[in-house]
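What follows is a structure written as structure tokens; I'll ask about it next.
Left out: one protein chain. Kept in place: all the others.
Chains here go by letter, A and B, matching the order in which they are written, and residues are numbered from 1 within each.
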Amino acid sequence: MNALEASALSKKYRNQWALQDCSFSLSAGRIAAFVGPNGAGKTTLLHIAVGLLHATSGSLHVLGGEPAADEEMLSRVGFVAQDTPLYRNFTGEDLIAFAAHTNRTFDTDFTRDRLRSLDVPLDRKASTLSGGQRAQVALALALGKRPELLLLDEPLASLDPLARREFLGALMEGVAEGEVTVVLSSHLITDLERVCDHLLILSNGRLQLAGDIEDLVDDHRVLVGPRSTGAKRRAIAGVESVVEETVIGRQATLVVRVDGPIVDPKWEEYEVSLEDLVLAYLGRKQHGAGADEPVRAISAGRAL
Amino acid sequence: MTWVVWRQHRQQAIVAAAAFGAIALFLGITGPAMSHTFHVSGLAACVAQHVDCGPLLDSFDVKYNAYQFLVPLFLILPALVGIFWGAPLIAREFEQGTFRFAWTQSVSRRRWATTKIAAIAAGTIVLGVAAATMLTWWSAPLVLSHTDKFVPGIFDLLGIVPIAYALFAVALGIAFGALLGRVLPAMGATAAGFVVVRFFMTIVVRKHYLSPMRAVSSGPFGFNDAAPRGAWVLTQNTIDKAGSIVSPGGGLDFQYLSSHCPGLPAPGSGAPGSARAVPVLGKDLVFQCTAKLGLRTSSTFQPLNRFWTFQWMEFAIYVVLAAALLGFAIWRVRSWSR
Partner (left out) sequence: MIEFRLDQRSGVAPYLQLAQQVRHSLRLGYLRPGDQLPRVKDVVGSLAINPNTVLKAYRELEREGLVEGRPGVGTFVLRGLDGPSPRAHAALQRSLERWLRNALDAGLDAEAIRGMFETTLQDNREIAS
């Protein structure tokens, strides 16, 4: 059973499609980076997964069932919304009690110990805590529920680098034991690199790429070589598709998906970094990369 | 979940309890004194005999007439409960986004909403019963001495209807909160909605709960028995022997009198139909004329013995309205998709 399974998932708001035809599966135990620019539809998808929104068409199965189908399902999924909404005049202890009273199984001691070890004061109102502390509280509450699936919507967005590191450390520690599937959405891939082993890229409501990071990095290359003289680039042996093309002077840099070895000596081959992979897929227009794409320096990975 | 509701709304509960306590204190201090005066002055005994207690009543009134200014305040109390307890209940969670936290624990939306609503409704009923009981006890001397408990405004403060108004106000607040999703607009809408509905029900609808009775005074104009004691008089007209209306709204039309009774001076010596004009013209002459013409007072009214029937009917209507509004609120919560 997959933790998440989407099939032609679509969501329309009035006249705009927030999600279009998204299909993917996320296996249990993965820690997935859900990446895309603001407005791409990440929050929409996560909200559908936890039952806050209803899809317009298609389906999204969560742990094999419908989102928020019943209280049983609700208890297996942990969620932290964007901007970590918490009751402003509740103290940390109040919030822990709230979670204990509204969840079937809640590990109060675990949550309390965790927050104490992070030096988060439990006797002050939530509105007086810093952004980083609020994020830690929200995370601790979600983990205390002992969910099978944890969905976090832009948890790092308002945190300074140190807080981000502490948050991710706390998150990893929380899921180290046990098979918890985690989905973290963000518009920064760099923070998530060390933590995630699966990638989902969403742009303009469409899923651009999905897969285990190891496989995706293996399947893509950066190629540096001569710019194409014709209107359309001729096929290169071993290249399944060109994701993005950047031209500077007479040199072209391509991010490509490969299906075989690159033997053409004109092309220098480099490993693609995760960041470049994400940027390449976010940058491409719907009908393929155009020659008028803005120039962007690609930091090549290892030469192959 | 009950702990949750208490913790979320304990501040409101405490404020309401304090306000209620203050009101109770006031009523508790002034009530016994008023009751004491009522009995000791002999007014109680007099009123029990159903006679005119003129001077006793006047001296009682002098002391306690100021309390009639409290009536509008007591009428507003249910609205305050609706505005401050009802409107924010769901609206605040929508406005602050905390519903995204509350609805992703392990409680279904339906259980969350019904628990919150049930708790607030229960609190409202308790408050309403206590307030209604206190008010009825406190206002007894005023009501007994003025026999106007069926009159709109007084009817609304007695018996069980205040409980229903409070429940309705809270339900209205919750419904507007769930509909609009913002606290201040919900508060405003609740205030306006409450006033409109109460006004409409009291002025337009209430008189029709049962068909009004009609009666005609036993004797010529001046006999005040067209409607029985304590009845809620709806309309009053002066009719002639044939039964046609001579002066709508009761009273005397001196134009009519002088044109039918030669010997009566023409009008102009006082406003037509005003009691003050009569002494000027000579009460006896006027009395002779009205007797000769066979003028009587006809009225439609609701008799006092229907007071409790009307209380129960109005109670039921407001409770049904409240239930419908709460049902709407729960539906709205379950279909909220943001």
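Note that contacts are C-beta pairs under 8 Å (C-beta built on N, C-alpha and C of every residue); 3 or more make two chains touch, one makes a residue touch a chain.
Just so it is clear, the structure is predicted and the values come from calculations on it, not from any experiment.
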Using the contact definition given at the top, list the shown chains touched by the missing chain.
-> A
From the listed residues A:1, A:172, A:237 or A:263, report the one that touches the chain absent from this view.
-> A:172
Of A:195, A:224 or A:247, the one touching the omitted chain in the full complex = A:195
Name every residue on subunit A in touch with the hidden partner chain.
-> 31, 165-166, 168-173, 175-177, 193-197, 301-302
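Basically, only the chains that are shown with their structure count from here on.
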Between subunit A and subunit B, centroid-to-centroid distance (C-alpha), Å = 61
Residues of subunit B touching subunit A in their complex?
-> 1, 3-4, 7-8, 96-98, 100-108, 111, 337-338
Mind pulling up the subunit A residues that touch subunit B in the complex?
-> 47, 50-54, 68, 70-71, 74-75, 77-79, 81, 83, 85-88, 90, 94, 97-99, 101-104, 138, 145
